[in-house]
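Please see the structure below; I have some questions.
Removed: one protein chain of the complex. Kept in place: all other protein chains.
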Amino acid sequence: MGMTIAEKIVALAAGVPEAKAGDIHTVELDYLMSNDGTTHLTVDMYNSLKHPRIADKNKLVWIVDHNVPCDSPKTAASQKKMRDFAKLNGITFYEGEGVCHQVMAEKYVCPGQLIFGADSHTCTYGALGAFGTGVGCTDYLYGMVTGKSWVLVPETLRFVLTGELSHGVTARDLILTIIGKIGANGANYKAMEFTGPAMKTLSMSDRLSICNLCVEAGAKTALMEVDEITLEYLAQHGGRTPKACFTSDPDAVFAAEYEINLSEVVPVTAKPHFVDNIAPVSECADVAIDEAFLGSCNNGRLEDLRLAAEIIRGRKVAPKVRFLVVPASREVYNAALKEGLLNVFMEAGAIVMNPNCSVCWGSCQGVIGEGEVLVSTGTRNFKGRAGDKNSFVYLASAATVTASAIAGKITQAF
Amino acid sequence: MGKTLIEKIIARNLHDENVKAGDIVTVDVDRVMIHDIFIPFVADKFKEMGFKKIWDTDKVVLIYDHLVPASQTDDTRHFRAGDAFAEEFGPIHVHRSDGICHQLMPELGYVKPGDVVFGTDSHTVTYGCVGAFSTGIGYTEMAGILGTGKLWIRVPQTIRVNINGKLPENVSAKDIILTVIGDLRADGATYQSLEFAGDTVDALSVAGRMTISNMTVEAGAKCGLFVPDDKTAAYCGLGGTLPEELAQLRPDEDAVYSRVMEYRAEDFVPVMACPSQVDSIRPVAELAPEEISVDQVFLGSCTNGRLEDLRSAASVLKDRHIAPFVKMIVTPASRSIYEAAAKEGILDILSEAGAMITHPSCGLCCGRAGGILTDDEVVVATNNRNFLGRMGTSKVRIYLASPLTAAVCALEGKITVPAAYKE
Partner (left out) sequence: MEQFSGKIWVLGDDIDTDIIMPTEYLALKTIDDMRPYAFSPLRPELAGRICPGDIIVAGKNFGCGSSREQAPEVIKALGIRCVIASSYARIFFRNAINNGLLLIENSEIQKAVKEGDEIEVHVGEYILHDGVKYPVSSLPQNLLDILDAGGLVKAMQRLNGIV
């Protein structure tokens, strides 16, 4: 019987010829990514083990990105614990280099790999044909100590993408539309696989944005086939070579298959307080905003900044609106700096920060107050996610967020 | 009897030539600055006092800088309070994310030589760099000024600081003021004006003078003044030469000083203020052998976040990378400095060297975000205060230094003497 991409990657990691949805396999992990949201807890658990050891330190990548620069003595202590442990044990360590998933995509992830990340948005790596999934500290610790873990092979929902996005409609609108369609638990425990003729119209930036948000539909992982766009990205980013490039077999079994015509997608927003509470931007026009956020592992890449800069060049942020622009990584920051994009935002009156999770994480930088409204390219709009428990987050594309920052209310860009 | 510079400035304000140190007088205020932390308190007191309007709205500047970007959920309440106050009693000047108040006030032309300016922040003394009398007050007095346009002051006595000669190449304005504070001690200039003079001072840029004026409050001073010159005029947008009327703003030959301090520029060396007092000054060369490892470097603040400061750090960091596990945070002092540094390629150099570059704001200097530390960590910072607990727990050790010294410490990962800085 044929296998899906997810089944093939698990089979490879388990060293077995075949895996099928529902099987449980012991797998060899390729990387274990962890960030400052939880690593200090993992370190505590590790230190309480009777015989602590690290199976392979080269598989560990630790990234401080959530509270950067540090905002309180408490987070400083957590980060110090993580930093000291990394230093002592020779673990690859990044601090201030960007949002973990963007850094992983730029430097590590290879097609065919199976990667655990102590962060729910680890499914981002599917854009590069890798099986990335989020785990908790205990799973992470087990992987760190043994180099292995177990995986319940997921069923796959297949999305066949056709057509082409209209001008002013982004990959972000596409994935939000899909989440709206299948619901916030529509892909629970499952893999979401994207394929179809429209794939060639989607850049790596688009693909990362799509896979990143699949966890908001409950997905365990997201997957895409490796093509020229993937290989070119790998070549430009350290000349990495794939572990394996998989496509689903013609006779693979899918839990469901959807055809999505990209030309039918319109700019949308996820209204408070659920990611699947989707409505066309036109329906939310006139919602006044206090803050706009362009950034995160979902939409803080160079292409997003270019699109936003094109919209805001020569214009100004609305007087009382705070427009937070946060490139997703140092690579993105440096490129945007060289292209003059950062000064476009500065001249418009935006607040341009160093690469980090910023208000998408919602515990420090750019938090919003009681009754305030944020329009955001971040990943979540849960109640209280961006600050005060009585505040409101609308998720939208880089284009919508930027146009809204200028208008002072939710506005469609094109 | 001759007059000091502060006596001249106040006499000009009062149109009274008889003013002398020790007099208690009521001055007409030329400009006030209020920042985001205190605006809710100013607004409340203003209303409580029963005022219905601001005496002169054009003279009021409101700047959001301590809480930008917000780091606690209640912070944005301050922005809303400021916006509401501006709407009700304005139009006043409001800057919501353009940089640090003390950089913006002179940079945007809100302060001119000879002006009398008050701000709700102790580092309001900065504007002495252009020959203005400016000092910090609390929010209650600010509310009073908003209603009346006036404030009583005691005309301070003056300590004169003469500096002559050529500075060593690894020494900057920061090393000068730290050295002077070390000699005066933290209360050595309390209630007094500090007046800087000499050919070394004349040769300093306005940015360098700003660094010096900014820190005079750390010796307790009421103000730190420089005689305005052509450079001042150019900086303040008054043309290439100082207007005739402002040329009177210089001390008389026979002015009376409470104390005169003499320095030879050649004698200055790179120094640091050691934990946890600003007057605990030691030469970097004396600290270096102790092999003090550095966890973080902060380049920014109203003391040292200007273009020439970033340029000085970039000269050290070009084509190099900061030490492993060391963080370097760069927070330019204003939006225009950020833009200029981006255009000049300085931000590229700093970012490629591994620095995190944040939006212009008070950042770590005010200790609410921007690089908070924990027990036993060491930070070398270019700002103005190293008080206990200022940047995290009370076990964080803060060393204050020049941008050049700070950059070298980031590069080496330990306290290190900078070599000469070549532009």
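Lettered A and B in written order, each chain numbered from 1.
Just so it is clear, contacts are C-beta pairs under 8 Å (C-beta built on N, C-alpha and C of every residue); 3 or more make two chains touch, one makes a residue touch a chain.
Because the structure is predicted, anything quoted here is derived from the model rather than measured.
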Chains still shown that are in contact with the chain withheld from the display: B
Among B:Arg335, B:Arg368 or B:Lys414, the residue in touch with the chain that has been omitted: B:Arg368
Candidate in contact with the missing chain, chosen from B:Asp58, B:Glu88 or B:Asp187: B:Asp187
Full-complex contact with the absent chain, from B:Asp30, B:Asp75, B:Asp115 or B:Asp229: B:Asp75
Touching the absent chain when the full complex is considered, from B:Asn162, B:Ser205 or B:Gln277: B:Gln277
Chain B residues that touch the omitted chain in the full complex: 24, 37-38, 41, 45, 48-51, 66-67, 72, 74-75, 77-78, 119-122, 124, 135-141, 143-144, 147-148, 152, 186-187, 190-191, 218, 220, 222, 277, 366-368, 385, 387-390, 394
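Going forward, only the chains that are shown with their structure count from here on.
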Complex contact set, residues of chain B against chain A: 68-77, 79-80, 83, 96-97, 325, 327, 329, 335, 338-339, 342-343, 347-348, 351-352, 354, 356-359, 363-364, 368-375, 377, 392-393
Chain B partner contacts - residues on chain A that touch it in the complex: 68-73, 75-77, 80, 83, 87, 93, 95-96, 290, 319-320, 322, 324, 330, 333-334, 337-338, 340, 342-343, 346-347, 349-355, 359, 364-370, 372, 387-388
